[in-house]
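Inspection log for the structure reproduced underneath, given as structure tokens.
Note that this complex is displayed minus one protein chain, with the remaining chains in position.
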Amino acid sequence: MGFTRRDLLTFTGGTTAGLLFTPVPWGLLRDTAVLSENWPGIPQPLHGEIRTRYTTCTLCPAGCGVRARCDGDQPVGLAGVPGHPASRGVLCPAGLVGHHLAFCRDRATEPLAHGKPVAIESAAAAVSAAIAACGAREAVAILDPRPGRAASLVYRRFLAELPKGVHCAPPDSQPNGPFGIDLENTRAILSFGAPVLDGWLSPGRVLANRSHFQLIQVEPAYSRTASLADLWVPVLPGSEDEFATAVVRALQGETTDAHAMDVARTLLRNKPAIAVGGGPAVARLNAVLGSIGRPGGFLPRRDFTPVTDIASVPDGSIRVLLIEETAGGDPLPWDLLRRKLVPQDPVLVALTPWLDGCAQHADYVIPAPMYLESLDEAPTPAGSTVAGFSLSPALLTAPPKLAAPAGFVLRLAHDSATYPDILKRRVAAIKKGGRGAVFTYPDAKSTRVSDIADLWKSMLGGALWLDDPLPAGTARGADLQVCAGPPGPALPPNREYPLVLIAASAPPPHGSPLMSKLYRESGLRRPANAATVHPKTGRDQGLADGDRAIVTSRAATFPVQVVFDPAVMPGVIEMAGQAVSPASIRRA
Amino acid sequence: MTLFQKHRGQILFLAGVAVALAAGWRAFPVLRFQRVPQPVAFSHKIHTDKAGAKCEDCHSLRDDGAWAGIPSLDKCAGCHAQPMGTSVEEKRFIDGYVTPNREIPWQVYSRQPENVYFSHAAHIKLAHLECRQCHGAQGESDALGPARVDRISGYSGSPHFQDMDACEDCHRQRGAANSCLACHK
Amino acid sequence: MAAITPKPARYGMAIDLDRCTGCGACMIACAAENNVPPARPEATPRTGITWMRVYQISNGAPFPDSRAAFVPILCQQCGKETPCAAVCPQEAVETDPATGIVDQMPQRCLGCRYCMAACPYHARYFNWWDPQWPAGMEKTLNPDVATRMRGVVEKCNFCHGRLHAARARAAAEGRRELHPGEYLPACVEACPAAAIVFGDLDDPASEVARLARDGQSFRILERLGTEPKIYYRTTRPWVRKAAAQPGPASAPGKEPVHA
Partner (left out) sequence: MPNADTQLMPRGVRRSTPRQFLLWILPWAALLAFGVYGAGLCLVKGLNQTHMDNRFAFGLWIFLDLTVIALGAGAFFTGFLLYILKKSELKAVINSAVVIGFICYSGAVAALLVDVGQPARFWFTFWHPNVHSMLTEVTFCISCYLTVLFIEYIPIVLKNRKLRQIPSFLVFEFELHKLMPVLAGVGTFLSFFHQGSLGGLYGVLRGRPFAFREGFAIWPSTFFLFILSAAAAGPAFILLTTWLVSKVSGKQLVRPEVLPMLGRISGVLLVPYILLKSIDTLVWIDSTSPARGFAAYQYYAWKPFGAWILFAEIVVFGLAPALILLRRRLRESPAWLLSAATLVCLGIALNRFVLTIQTLALPTLPFDPFMSYLPSWQETATFLAVVAYGVLLYSFSFRYLTLFPQEKDLSC
């Protein structure tokens, strides 16, 4: 008789029973478990030799020293350089993950002409042609986000050759002009809206001295600094200068304004004191406080060359505008730039690592290397009382088609030198000058310039050169006017715009995806679309906490998410990165 | 015949059991692993005997305590820039890797899971283990056997690198740390 | 052979709330150090992963008297009846006797999330998504920390990767014991205000032990009796009240704590 179904069942039963006494089931179980341990598709780290390399952060003007932990050649972690004079071994959140920027989206990776990829040569040729084609009264301008670099010098030289070349900088790009702030010795800071505890100068330097200065924050917004200051003076938006004047009068014993008197008393009790931020009245205030050219106040330094503020360039005067954008900088308001250009076919050249900034409007996009992708420089650290300079050696290999902004301008100038050559010359000049000392990162030691054999080499290894201080009493109070911005507009609310829109701190325009930890994955910082109002104000406008709403100002309208915060001044709307202006808000 | 008829059921059942046992104990351990041959015929024996090299000459600790593992090509190129012997293998090696300066894609017998943290420094410098205690007589071997890779989990199936229990036992006997993160990361 | 295990430590922290400016450097440094993936587009504060999370607290006073303070919350490394370790059904959580650190083993974790329900500090985070990094960014992952997979719980372990590295360095020099300061978690190193002091609470000479002992320090939810190892310090009474009082301050009808 044949093999029946029942036989098959019996046989299968036998095999099943048998298998239970073999390593098969347990072996397979274990393997699947192990498989679930390194789930397919989960990225695995590299495993090379761990090295330490040094560089300098160029994301903002603070010029912090960076110690990079590298796996082979790939940086896997950034940290501060202990003892660094400008940054005190500290990095800000953005700086800690600066090595991620190279992997962000919206990067410019090849030269574009009117949106189409072109060879760098042809782009340069086209731009040169445009410059040559300029009319007599039409200017060629370079917008330099960080004046005072060797690159800036390249720009100046190039522009000097042209009939009408303008070297200009964004508004407020040279705060305090030729002056540094002697933070180490000051005992009181009267801040008019300066984010003293939230990214001002370098966080390391400010916080290292926080314990020995009183902080008075004069600001309509309930900012980080305001919320942590020893005293918060919530003045009406635009009336900062008024208040500064009041304080001046109080110091001279002329006013009866309680707040001003109170502030004046604190300043007198804690000398030396300084006033930072704000407009002309603040400069006067500093003069009265005698904080200029004195220890604990504003000390002048050598390297200052004033640069034209783009805002002061006559409208419709620029034919060819080259805009340099840094990896970490905020993009300029486009409407401001457009006003400066000639109405008929202006030529806009964006020297930028990003596609989402001014590149959107540019005729030519020259892709700049990302932070850490090429040898770069950091000029005098923000707020430093002496001139300074450091190199920012590359830690990453850049994609092929990038061109450093200064390098591109050299190309336009038909200069055979490369950007690194320019940096070499700068270092050589420092060596020749023989002034100052060099702080080398690896050993955290300071050495006189004169005692260093190969300055270029030690700068490449990570170093900060600091000039010797100027002899005391070389400063005039008037100089401080240089840096004082225009007073803000006073804003009486009207029927159409019952509220005032003021700036809250904004998320950085670009950053590591990990910044989501601060802005989206925790409540620590408000996202860019948050409009914070006092609960009463909100309710008066018929809003509830968490509503989606539309904010309308004279300039524009934005969709926002309403956040109620009883700490905010009634009658204002706090929103990321907005200029002070009348506004209204309604439910979406 | 009649006997078979009588016990047909039992016999078939037992046959099933037998087949399963055979498959499970004989075939499975073999099928479970994939055998990957080494790219280069390397003889530890020759290098230790003729060249008088010691383990540490090629497999060393870095200053930070990390394990350098298998030496990179330049270490080999140091001596093998030109053929030292007459063997075809050596010639093939030089033409294949040294001359074009291509790193050798060695198959690691002891590939550990990403989440395993093994410190050679601790085991050599502190516990004073001999290489052979974990790597067997690899140092004297004349030829490199193929690496055994688990087909499902992709892990090393080397006889010398048993699963976690082996580590735990040794740690227990020697009173070494046995918490999860002592050896995992 | 007891000699083989070094003198056990009890690592802990003292966090000075008066120094913290809530800049978030600790959170970023932590995420970068421990290969925590960036947020998915859908992620929210409730589904994101932040081993170290800084909460903003307020004195509850309305404009213009409001003042803020910031409270960094990480795993408090409970030393007694550790709530999460007690409840894990498969020993994926344990307290390391050699360090006092509460270990979480994602490779052992079933993803039942019982430990998250058990943790009073909400310091445990679940991988709701497959971890993903932008193309190329996986090169920047820290080799000392294994990436986790979807569906498991993870949390702060005092940058255990750094402990391994420090031990390896010591072992290379033939040392079992670590020098004080040889091992620091990323958040401690990154804090620009030097608000976090880290060390061995059992070493009477250590700074952290001294700070923990002095009157200014307190622990959050101390009365639950789980002996957390993170100490908080402040001289501002309202901060102490807002952070130390057991029970939620946000309870309706509960009077705010004024300066």
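In order of appearance the chains are A, B and C, and numbering begins at 1 in each one.
Criterion: contacts are C-beta pairs under 8 Å (C-beta built on N, C-alpha and C of every residue); 3 or more make two chains touch, one makes a residue touch a chain.
Just so you know, these numbers come straight off a predicted model, no measurement behind them.
Although it is not drawn, the missing chain touches A, C when the whole complex is taken into account. Here one chain is not drawn; of C:Cys20, C:Val36, C:Cys109 or C:Val188, the residue touching it is C:Cys109.
Within the whole complex, the absent chain has one touching residue among C:Ala32, C:Leu74, C:Val152 or C:Ala209, and that is C:Val152.
Shown as candidates are C:Thr21, C:Asn157 or C:Thr226; the residue that touches the absent chain is C:Thr226. Across the interface with the omitted chain, chain C contributes residues 40, 42, 44, 46-48, 55, 57, 71, 73, 81, 83, 86-91, 108-114, 116-122, 124-130, 149-153, 220-226, 242-254. Although one chain is not displayed, its contacts with chain A can still be listed: residues 29, 32-33, 35-36.
Here is the rule we go by: only the chains that are shown with their structure count from here on.
Taken together, the touching pairs cover every possible pairing of the chains.
Separation between the centroids of chain A and chain B, computed from CA atoms only, is 51 Å. Rounded to whole angstrom units, the spacing between the C-alpha centres of chain A and chain C is 29.
Counting partner chains per residue, chain A has residues 37-38, 44-45, 50 touching two or more of them.
Residues of chain C in contact with two or more other chains: 107, 145, 147. By the touch rule above, chain C contacts chain A in their complex via residues 19, 21-25, 27-29, 31-33, 35-36, 38-39, 43-45, 47-50, 53-56, 58, 62-64, 66-68, 70, 107, 130-131, 133-143, 145, 147-150, 186, 189-190, 192-194. Within the complex, the chain B residues that touch chain A are 8-9, 12-21, 23-25, 28-29, 32, 62, 64, 66, 68, 113-115, 150, 152-155, 163.
Partner chain B is touched in their complex by these residues of chain A: 7, 10-19, 21-24, 27-28, 30-32, 34-35, 37-38, 44-45, 49-50.
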